[in-house]
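Here the complex is missing a single protein chain, while all its other protein chains stay put.
The block that comes next holds chain A.
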């Protein structure tokens, strides 16, 4: 959690986050799906990630992974900042973990880590930007709806 947020969420400071990962392995169809999410600090923010691993349809020697993530927060107002922080942190973590992933793969296959990581990271950044934008728009929309509701009760 960034320092500025600690003041707003004192109960969350210094509590470890617990994460669950569920997975399904389908050896018949040769796919694996993992779903990972945090099971505490959920009132503050929830990050969910789904990865689907399958045989690349164009090259059966390749495994491809599709990674999707959702960052959400139920507290509106401050949460927009929390959501964007979460997304930014996720993006940087994804780059690190993808680097680690590719490094291990390269070592296993006895080759030097390739340059394709840069392209992958670029695509992920674009998708993440789009998702953050959508989240911001949705937050704005819901906030203005909430403001409208308040007026009706005055």
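Throughout what follows, a residue touches a chain if its C-beta (ideal position, glycine included) is under 8 Å from a C-beta of that chain, and two chains touch if they have at least 3 such contacts; residues count from 1.
In this text, contacts and distances are computed from a predicted model.
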| Among "Type 2A phosphatase activator TIP41", "TP53 regulated inhibitor of apoptosis 1", "Protein YIPF" or "Cell division cycle 45", the UniProt name of the subunit that does not appear here | "TP53 regulated inhibitor of apoptosis 1"
| Out of A:6, A:48 or A:64, which touches the unshown chain? | A:48
| task | Mind listing the chain A residues that contact the chain we can't see here? | result | 18, 20, 22, 24-25, 27, 33, 35, 37, 39-40, 42, 48, 50, 68, 70, 72, 134-135, 138
